[in-house]
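Before I ask anything, let me first share the structure, which is written out below as structure tokens.
On to subunit A.
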Amino acid sequence: MSIENPRLILSVEDLTVSFDGFKAVDGLNLYIAPNECRVIIGPNGAGKTTVLDLICGRTRATSGSVEFKGMELLKMREDQIVHAGVGRKFQTPSVYEDLTVFENLEISYPRGYSVFGALAFRRTAEVRERIEEVAEVIFLSDHLDQKSAHLSHGQKQWLEIGMLLIQDPQLLMLDEPVAGMSVAERVKTAELLNRIIADRSVIVVEHDMKFVEEIATRVTVLHRGKLLAEGSMAHVQADPDVIEVYLGH
Partner candidate 1 sequence: MRDTTLAASPTRGFLTRTELAGAAILAILIFLVLPAILDPFRLNLYGKYLTYAFVAVGLVLCWGAGGILSLGQGVFFGLGGYCMAMFLKLEASTPEATAIQSTPGIPDFMDWNQVTALPWWWEPFHSLTFTLVAVVAVPVAFAFVIGMAMFRRRVGGVYFSIITQAIAAILTILIIGQQGYTGGVNGITDLRTLKGWDIRTDDAKEVLYLVNGVLLFACLGIAQFIRRSKAGRLLIAMRDREDRVRFSGYDVAAFKIFVFCVGAAFAAIGGAMFTLQVGFMSPSFVGIVPSIEMVIFCAVGGRHSILGAVWGALLVNLAKTGFSESFPELWQFGLGGLFIAVVLFFPEGLAGLWNRHVAPLPARLRRRPVPPQVPSPAAAPKKPMPPASPAGTSPAAAPAE
Partner candidate 2 sequence: MPPKPPSPPSRRSFLAGSAALTAALFLPKHLKAADFPTATVNTTGLAVTDTEVTVGILHSVTGTMAISETGSVQAEKLAIAQINAQGGVLGRQIKFIQEDGASDWPTFAEKARKLLVNDKVASVMGCWTSASRKAVLPVFEQHNGMLYYPTFYEGLEESPNVIYTGQEATQQILAGLDWVTQTKGAKSFYLLGSDYIWPRTSNKIARKHIEKLGLEVVGEEYYPLGHTQFNSVINKIKLRKPDVIYAIVVGGSNVAFYKQLQAAGIDLTREAPLLLTISVTEDEILGIGGENIAGAYACMKYFQSLDNANNAAFVQAFKEMWGQDIVIGDVTQAAYLGPWLWKAAVERAGSFDIDRIREASPGIEMDTAPEGYVKVHENHHLWSKTRVGRAMPDGQYEVVFETAELVEPDPFPEGYQ
């Protein structure tokens, strides 16, 4: 399989990264189809977050290739990868605490990326509408003028998802989107995710199996940087290797 295959949006091939000899990700292959919601699971230290880091350019790979819509991401800078259509949400909510919710969303609005673009950027009605629209989706309409530092943990997670949403990426990568949430928040988040993954591909790293079941199209299990199993949730759960790894711990 390769980039010519129009049915794939992302093909990761033979991806390896080593930190002073320790291979955090080792010869990984991963293929994502359009509109697929892929969940990566695995025990701690399996390399899940590192895979996301490698795809979005946060960590430089030692070898391998990551092709997204025919572009080799490994050779691109982070911001170029974003412009290509890849969005990334971090494990801990990563919002700009000194700015308001509105400003947080505005910064993610996909225009004025260059320095002079940013200087000339004006808050037009169009921008305002789009931000309000997204704020509606992420349940933060009433908090637009509030400093994001004052949001609850869950609200910050939503805000970050909203920031991705406004970018409208074709591939969305979420790192533990429901970690640390209350039950009520989690229900709302699942609802939110289900709504936004509809028309794009998503890679989710998650521990919460119930949540995984709710959203996953396919599941990839990593163990010690290597692919352990891949398939539907039911298929993976039945895999003896997977059981071994999880129970063995």
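Assume a contact is a pair of C-beta atoms (placed from the backbone, for glycine too) under 8 Å apart; a residue touches a chain by one contact, two chains touch by 3 or more; residues count from 1.
Regarding selection, all candidates are chains of the complex that A comes from, given by their letters.
The shown structure was predicted, so the numbers you read here are calculated from the model rather than taken from an experiment.
Participant: Touching subunit A in this complex, which is it: 1 or 2?
Facilitator: Among 1 or 2, contact with subunit A goes to 1.
Participant: Quick check: in the complex, which residue numbers of subunit A touch candidate 1?
Facilitator: 56, 58, 77-79, 82-83, 87-88, 90-100, 102-103, 106-108, 110, 112-115, 118-121, 145-147, 149-155, 160, 163, 167, 176, 179-182
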